[in-house]
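Pasting a structure below so you can have a look.
All protein chains but one are shown in place.
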Amino acid sequence: MKNKLVAFILGCLSVCIPAWAHHSFTAQFDGTKPVTLKGTVTEMEWINPHAWIHMDVKGADGKVVSWMVETGSPNILLRRGFTKKSLEAGTEIVVQGYMAKDGENKINGGTVTFPDGKRLFLGGSNPDELPPSK
Amino acid sequence: MNYRYRLIALAAFAVTVMMVSAQPAAKTATATKTWKQPMTPWGDPDLQGVWPSTSMIQTPMERDPKLGTRAVLTDEEVAQKAARNKQFARIETGSANGRVPIAAGWFDYGKPNRQASLVVDPPDGRIPPLTPEAQVREAARKKQWDEKKDSPDTWLDLTTWDRCITLGPVGSVLPFAYNNGQQISQGPGYVVFRNEMIHEARVIPLDGRPHASPQVRSWMGDSRGHWEGNTLVVETTNFNGQFFIGSQGGGFGDSGAVATDQLRLLERFTRVDDDTINYEVTIDDPKTWTKPWKIAYPLRREANYDYIYEYACHEGNIFMHDALAGARANEKKAAEAAAQKGVK
Partner (left out) sequence: MGGKPNLNGIWESLSTANWDLQDHSAYAGPMWELGAIVAVPAGQGVVEGGLIPYLPSAAEKRKQNFANRRSADPEAKCYLPGIPRATYLPYPFQIVQSDKDLLFVYEYATANRQVNMGKPREAVADSWMGMSNGHWEGDTLVVDVTGLNGKGWFDRAGDFASDGLHVVERYSLTDRDHVAYEATMEDPKVFTRPWKLHLTLYRRVEKDSQLLDFKCIPFAEELLYGEFRKQPGK
């Protein structure tokens, strides 16, 4: 069963877009260019169809560069009690994703975690965790 | 690119842990003797409220062919499905294999249930075959889609969902990984069916007036309703023949097709208890499918889903910019690389 799973994953990269992706992931992002960003939130833009986290990332050369991270529809978060006040400017986060094809400093938010490894947006991202009961 | 994988993934990814602890599967609810249909002050059955499709996310559009005409899953089948979906969800969140996932987990998960498919007619739970002319149309559309979707020339190469125009009236109410909200509002002589994604509100007059002229066609069509007992029956015509009906409404699922302007929808809304409306829609387009087919499932109230938040898709459609600008950037790079080769 594990081998079948591995084969599925390997055959899956740009095809097995999760249910949330209503558009072609590969039209917007480059699946061959994974990126990890560590930086500070400057703003969370609560727009549809994707909310965007804006963050400042300090490069190896010491220069601070601003990045945009694509996340999901804000409507789900709002219903889970996550509001415009929940991710404050100045918060440190680590983001993994893939680069935008148009060359801008933009990635999709594959994983969004705090420096201690705790995932942002709990209740939805961890399959081993039960969502909060109502 | 094989979209059947995408469909499997779609059905599978949408599920992990149950929203509440596992419950016995919900059959389509029937009104009990003790429940009484509330009425509005002007005497119409009261269907007001927010009725999301979330609880049905785990149910695929079409039935596994192995099940034949069996519309209800066994407990064992439900448990197997849940276990498989949990494994796929681990892929999605990256915890299974260390590979970077696509999304940070922004999904609703639905409830385990025994309904084998959303399609309930034909009896095998599968969408009927396309007409010969529709097969030709769809083959051409899919070819265009496959060629252009990762590098669109213009916005017309992408779906009506990518463009934030509409999911169509059927796509808007189908269960999906997020934004399943629907709201019913009522006034004397009217019912309004309002969906969250993409913020349409279908105003349904109940006074028996004729449909708008056939020269007036639109994306959401022209709806007319009446009551049969406590059931709201809505007939919608005057479509513009430009949107997809199928598993996602977006246009890149395997099952489904772009309907023509001959499309006619017949919906029935029946409230069976305080928290459930049984919804069904018959899809009839003789130029696309060889016979009409029907989707049916319950819409269920949820404790934290009593308000429809705004889903302003078009206003924030950064994807459209990125997809087009990205395609142009790649073309430019390819052209420059080719020119360099020429120079050398």
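A and B are the chain letters, set down in written order, and residue numbers restart from 1 in every chain.
The working rule: a residue touches a chain if its C-beta (ideal position, glycine included) is under 8 Å from a C-beta of that chain, and two chains touch if they have at least 3 such contacts.
All values derive from a computational prediction rather than experimental measurement.
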Option from B:Q37, B:S185 or B:T282 whose C-beta touches the chain left out: B:S185
Full-complex contact with the absent chain, from B:R126, B:R194, B:H226 or B:K294: B:R194
Identified contact with the non-displayed chain, of B:L67, B:A82 or B:I165: B:I165
Which residue of A:T36, A:S66 or A:T83 touches the chain not shown here: A:T83
Residues from chain B at the interface with the omitted partner, ascending: 40-41, 48, 153-155, 163-166, 183, 185-190, 192, 194, 198-201, 203, 205, 209-210, 212, 216, 218-220, 307-310, 312, 314-315, 320-321, 324-325, 327-328, 331, 335
Residues from chain A at the interface with the omitted partner, ascending: 46, 74, 78, 83-84
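Just so it is clear, only the chains that are shown with their structure count from here on.
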Centre-to-centre distance between chain B and chain A (centres being mean Cα positions), rounded to whole Å: 25
For the chain A and chain B complex, residues of the former touching the latter: 5-6, 8-9, 11-12, 14-28, 34, 45, 47-50, 52, 70-80, 96-98, 100-104, 106, 108-112, 119-121, 124-131, 133-134
Touching residues (chain side chain B, partner chain A) in the complex: 1-2, 5-6, 9-10, 13-14, 16-17, 19-20, 86-87, 89-97, 99-109, 149-152, 158-159, 161-162, 164, 176-179, 181, 196, 248, 250, 252, 303-305, 309-313, 315-319, 321-323, 325-330
